[in-house]
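Can you keep this structure in mind? I'll have questions shortly.
In this view, the complex is presented without one of its protein chains, the others remaining in place.
Going in written order, the chains are labelled A and B, and every chain counts its residues from 1.
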Amino acid sequence: MTADQKISASSLTAGAAVKPDEDAFKNDPTATLEGVRGKDVTKAAKQLLRESAKRGGGSIQMQDVVKIYPGSTKRALDDFNLDIKPGEMVVLLGGSGCGKSTALRSLAGLEDIQGGRIMVGGQDVTGVPVNKREMAMVFQAYSLFPHMTALENVAFGLEVRGVGKEERRKVAMEQLELVGLADQAKKYTQQMSGGQQQRVALARALAIKPRVLLLDEPLSALDAKVRVQLRDEIRRIQLNTGTTTVFVTHDQEEALAVADRIGVMNKGKIEQIAAPQDLYQRPATEYVATFIGLTNRLPGASNGEEAVVFGQRLPLLPGSTKGDAVAVLVRPENLTLTLPSQHDSHVGERARVEVIHFLGSLVRVDTVITSGEYQRWNKGEQLKVTVQLPASELPAGLAVGDDVVVTPRAVAALAC
Amino acid sequence: MTAAIAQNGPAAAKAAGPSATSSTLARHRQELGTLAVTLPFFAYTACFLLAPTVIVVLGAFQTRDGGFTLANFSKLFEANTVSAFVTSIVVSIASSVIGAVVGGLASYALVIGAKPNGLMRRMVSAISSVLAQFGGVMLAFAFIATIGINGIGTMFIKQVTGLTVNPNWLSSLPGLVTVYCYFQIPLMIIIFLPAVDSIRPQWREACESLGGNTVQYWTRVALPILAPRFISAFLLLFASAFSAYATAAALFSQRSILVPLMIQGAMRNEMDPNQQGFAQVLAFAMIVVVAIVMLLSHAVEKRAGRWQ
Partner (left out) sequence: MNETNATNATVEAVADETVGTKPPQLRAARVRKQSIIKFVILLVTLGFLFIPLFSMLIFTLRHPLSGRWSLAPWVAIFTGNGESLGADLTVLWQGLGTSLALCVVTVVIMLLLMVPTMVIVHIRSKALERAIEWVATLPLTIPAIVLVVGLGPIYRWLSADVLSTNPIWLCFAYVILVMPFAFRAIAVGLNSIDVKTLVEASRSLGASWPKVFFRVIIPNLWQSILSASFISIAVVLGEYTVASLLGRMNLQVALYQLGQSNSQISTAMSLLALLFGVVLLVALDLISDAMRKSKEGK
């Protein structure tokens, strides 16, 4: 394949673009080629490829991938599509059995796929065996070789590539320094803590300068504190090396913290892939809205553009349904709470305070709508609404059992 | 030991009450109690394990009237004794190598890519634990029935190829090795299965994702990890073959070509003044050989312990 073909492929499929400031590009995955024309496109794309090659990144396209496990009729991946730009960190997020690990393992070549194709850096790798894909994987746990020291583990990938002893020692040492374990180089990995072991695994994966770094729930076997520490470190190292990275996790907090983009997976498909903030503020489906963060299902009437909830008009997100009795998904922080005595507006709904959670600077108040009108709508159950507000805005002296008025803010929401 | 007892903290303290003196008293009582319970075990093993061993060792250094001597050992260097040791060691090594390799491969085949509690695996390990004990007379019968003079295999070979199997083949060295393999292979399977179980599929996947091919996986990862336990299993197999008596005794009733058979002969002729202490000397030499093997096995395991 010639260089020109590569460029056209990547500029078409990846929708790749370059801005003068590379970091700005990386943090803005919605950047497009719009406004860049003609010669500039080629120039921009060439620049991008050079940069990504230099920084070890490769673009990834998974197109209509189908995976059916032997002996099963269910599609673990169902026409799965994923498009990742060079240097990007994409997190696949989902509950167990949603296919996120299968997607990662198929990308790595550890699973056969039954349909579709996988491209890395513009090259079709569907028929390429695992060990020729130039990707490196960090597993959940237990993947380090127990008979080797940390240093030997990190040097292993170079050893199988026939790199000389001195050279691979040097590179391995650099990688261990990068993850802050240079002083543990001579230790056997069984003698290390779980966090240290995963650092070694990360260093081992990075040592071969992979085109793509794959992380399969690398933090889920660790303590909460180590988990937070290590995930920030993974992000820092990934930004430094610019390696294209796919990170699989079931932990939304982890995903929100490290990702350039998050792909929320459900039933073998990506429901929505977007930057963390977008995903939170502008969910495309009910599944995404309820999977990430807390959300209230409130009754409302929708015309597809706007909805009325508790008498308040709010704009709707694209993809919202129309109807006189729809559910509008409203985040707890997009609701206000006032005492009936201080309530001077005609919108809002009466509710009774059930529990008040103090979360430091924030307060979360669980309430139950008093009016029985919505009980029918909610299949006979009382309608519960959670409101979150800054502690300073909490009405003074509010106690459990008090009556309040709950009002949605005019922030875009999804109706379904 | 005190540390271990001190760790018993809560229960001991509760039982003993708050006073310090009564708690030390209770501790002493506990230690005495432990000793009292273990006493029968140690007394029994002293009578039936330690005493016979001491009798063997002392007997090796004793003259007819009880004095100390090293003269008994001179018989150890006579030609037929040396050749019995050589034969014993050769048969043991050969059957252990075959047993370890075949049993190791079978363990691999039972574990890799199979369910951890599959029926095949459970049946094979149950049968193996019986066959590993299946030495002696019954084993001799089995092989006589197979390739003895009137054996089924012998007749089958004769009918198919027209060749006559040498009726003495079973009592030749290759024959003996084959018979010994019959309990060595199952023994290896039961010893080595847990070792193969400890091989994690993630290692293979990690190796591949780092660019290693199948050969590199085996030579750089799987075999080095298995090596210590393979070697120690091999040494255990050697010890088991070297000490086996019953099978050989049932196959050769007269000839003393192996050390255990020679011991039998020496015991029969104990009243012969020429044979003074010979059985004990041979037994002592056997203990030495097996002890060396066991020490080697411990050393190998300890070396692996650095990373296990």
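Heads up, the rule we're going with is that a residue touches a chain if its C-beta (ideal position, glycine included) is under 8 Å from a C-beta of that chain, and two chains touch if they have at least 3 such contacts.
Because the structure is a prediction, the values reported are computed rather than measured.
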Given that one chain is not shown, which residue among B:Ala26, B:Leu76, B:Leu105 or B:Ile157 touches it? B:Leu105
Among the options A:Ile60, A:Ile113 or A:Ala185, which residue touches the chain absent from this view? A:Ile113
Where the complex has a chain not shown, which of B:Thr87, B:Thr146 or B:Ser256 is the residue touching it? B:Thr146
Name, in rising order, the residues on chain A that touch the hidden chain in the full complex. 66, 68, 70, 73, 75, 109-117, 126-127, 129
With the missing chain put back, which residues of chain B would touch it? List them for me. 1, 4-5, 8, 10-11, 14-15, 30, 33-34, 37-38, 40-42, 44-45, 47-49, 51-56, 59, 102-103, 105-106, 108-110, 112-113, 117, 120, 122-127, 129-131, 133-138, 141-146, 150-153, 181-182, 185-186, 236, 239, 242-243, 245-246, 249-250, 260, 263-264, 267, 279-280, 283, 286-287, 290-291, 294
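Just so we're on the same page, only the chains that are shown with their structure count from here on.
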How many Å are there between the centre of chain A and the centre of chain B, using C-alpha atoms for each centre? 56
For a test of understanding, state which residues of chain A touch chain B in their complex under the given definition. 108-110, 129-137, 139, 141-148, 156-157, 159-161, 188, 190, 201, 204-205, 208, 214
Over in the complex, which chain B residues touch chain A? Could you list them? 200, 202-203, 205-213, 216, 220-221, 224-225, 304, 306-308
